[in-house]
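Let me begin by handing over the structure; questions about it come next.
Just one protein chain is left out here, and the rest sit where they should.
Moving on to chain A:
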Amino acid sequence: MRQQTGSEPSSQNLAFVMLNARPVDMDVADAESEGYYDPMSQTWIAPLHAQISSTYSTHRTAGGATSSDTTHRRDD
């Protein structure tokens, strides 16, 4: 798995769990063997990385990370 350690300017501040992260909007050239997570379709099927921005930003769960979150789009 691609790890983020050292791959971001702020990597020194990454929490431990964030070492599990995998980039989902890297250049297509970098994405040849990267992916996946779809199950219909909470998205990200690299290198179709255009999809993923909708998962984490534009298309945030209603309620987002607030205490009143009412829905769970991120719920697998």
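Rule of thumb we're sticking to: a contact is a pair of C-beta atoms (placed from the backbone, for glycine too) under 8 Å apart; a residue touches a chain by one contact, two chains touch by 3 or more; residues count from 1.
Following the convention adopted for this analysis, contacts and distances are computed from a predicted model.
Novice: Determine which name in "Phosphate transporter", "Branched-chain amino acid transport system permease protein", "ATP-grasp domain-containing protein" or "MEDS domain-containing protein" the UniProt entry assigns to the undisplayed chain of the complex.
Specialist: "ATP-grasp domain-containing protein"
Novice: Applying the definition given at the start, please give the residues of chain A touching the unseen chain.
Specialist: The list for chain A reads 1, 4-5, 8-10, 13-26, 35-42, 44-45, 52-53, 55-57, 59-66, 68-76.
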